[in-house]
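Up next, subunit A:
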Amino acid sequence: MRKVCLALSFLLIGVLALPVLAQDMETPQMGWWDECATPENLPDTVTIGVVFGLSGPISVYGGPQQQAVQLAVDEINESGYLGEGTTLVAMFEDSAGDAEQAIAAMTKLVEEDQVVAVIGPTLSTEAFSADPVAQENGTVVMGVSNTAIGLTDMGDFVFRDSLPESSVIPGTIAQATEVLGLEKVGVLYGNDDDFTLSGYDVFVQALEDNNVAITNEQTFARGDVDFNPQLTALLADEPDALVVSALAAEAVQIITQARDLGYEGPIIGGNGLNSPSVLEQSGDASNGVIVGAAWNIASPDPLSEVWVSNYQAAYDATPDQFATQAYTGAWLMATAIRCGDSADRTAVRDALAAIQDFPTPLGTFSFDEDRNPVHTPVVQIAQNGAFGVLGAEE
Partner candidate 1 sequence: MDTLIQQGINAISLGAIYSLFALGYAMVFSILGVLNLAHSAIFMLGAFFGLIAIDQWSLPLWLAFPIAMLGAGLVSVGLELVAFRPLRRRNAARISQLISSIGAAILIVNITQLIFRQIYNSTEAYLPRDLIPSDPIVIESLGLRVQPVRMLIVVIALVLMVLLQYLVNRVRIGQHMRAVAFNQRIAALFGINVSRIFIFTFFLAGVLGGAAGMFYGVVFLNVTPFIGEDVALIGLTAIVLGGMGSIPGAVLGGFLVAGLQIFSIVIGGSSFRNAVVFLLLFIILLIRPQGLLGQPESTRA
Partner candidate 2 sequence: MLELNGISQSFGGLKALSDVTLSVPEQRIVGLIGPNGAGKTTLINIISGLSHPTSGSITFAGEHLHRTAPHHITRLGIARTYQNIRLFGDMTALQNLIIAQHARGHASLLDAVVFAPRYRREERDLYQHAEMLLERFGLSGVAQIAAGNLPYGDQRRLEIARALATRPKLLLLDEPTAGMNPAETRALGEQILRLREDGIAILVIEHDMSLIHQVCDEVYVLNFGQIISHGTPNEIKADPAVIEAYLGSDDDASA
């Protein structure tokens, strides 16, 4: 299996060097999926709406997400994925991380612009505000970074391609406990943020399930930059590992400051720590950071590698997990439109729900009956500035 992958990777590098050839050769790249025929009944333009946090602090995530979707849309149009003469248009709206603006943006897209489907919003809290607007209008809305529990319970038009924390973290803890022999840990989490707090909930449950004791819990608030007080308190108990539920910017600080305080043990994190900036910015300090996530930049999946290099070529930056999920989301949406051969909202919903075993940068992707994603998360450990599979070394 591994050999096949390796071979594919080599092939891919060659393909990248000769993009023109790639089209002809039908090598693994997005859009390569032969389960449904090229659509014939689509209008000249199919417009999908995209709601991301493009201004304010949330734009750190929303900005790359927008670029990812745009990249996907360009690829889809160039490859004629929706058939000759059909152009996919993404209409972007900013929600600024604010529930009211998310509702307004969603209403504008769904009711005024009459888009076929919507991707977004960036935050779970925005999704809980705005997704019902789409649901009430019988329009598909797909979260690409919403990890909160119960999101898709809002209705049969609500989808997401982002693995909820509850599908990622338990595996991470189980594996880490096994490999590292954890007995007691200190927990540090952001308690004023939905994302980090839900992550904390799942961590605590998972630690309990694996009989790992929690010596001390500390919290921080979004925008905090000095974690010395919390870390000093946590490290006083000499834990086997630090468990951290934080977003990227805070995670960098936590990792570097913990190392500065002399802590050398493992640091276990969730989705939030899974950002290229975490590794880049914390340098050697990141050695021993264990991350369970839906996707990682080091993923050996050939589609993932193509995606990363395309993104780098287009924007001169490395994509993070949320951007990858946004990119995948756009492709999933296009695939639903293609396979449904219709720009009708309900047809798109049905076609999307039917997607099974679709090859994506996230791995082989399916929706379950609750419109949640099914694919294998990865548990990885940072060594010398790069991620490797946990337990695989030595």
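Candidate entries met the following condition: all candidates are chains of the complex that A comes from, given by their letters.
Definition applied: a contact is a pair of C-beta atoms (placed from the backbone, for glycine too) under 8 Å apart; a residue touches a chain by one contact, two chains touch by 3 or more; residues count from 1.
Worth saying up front: this structure is predicted, and the values here are computed from it rather than measured.
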item	value
Neighbour of subunit A by the touch rule, complex-wide, chosen among 1 or 2	1
In the complex with candidate 1, residue positions of subunit A that touch it	55-57, 59-60, 63-64, 67, 191, 217-221, 223-226, 228-230, 232-233, 236, 249, 252-253, 256, 260-262, 277, 280-283, 315-317
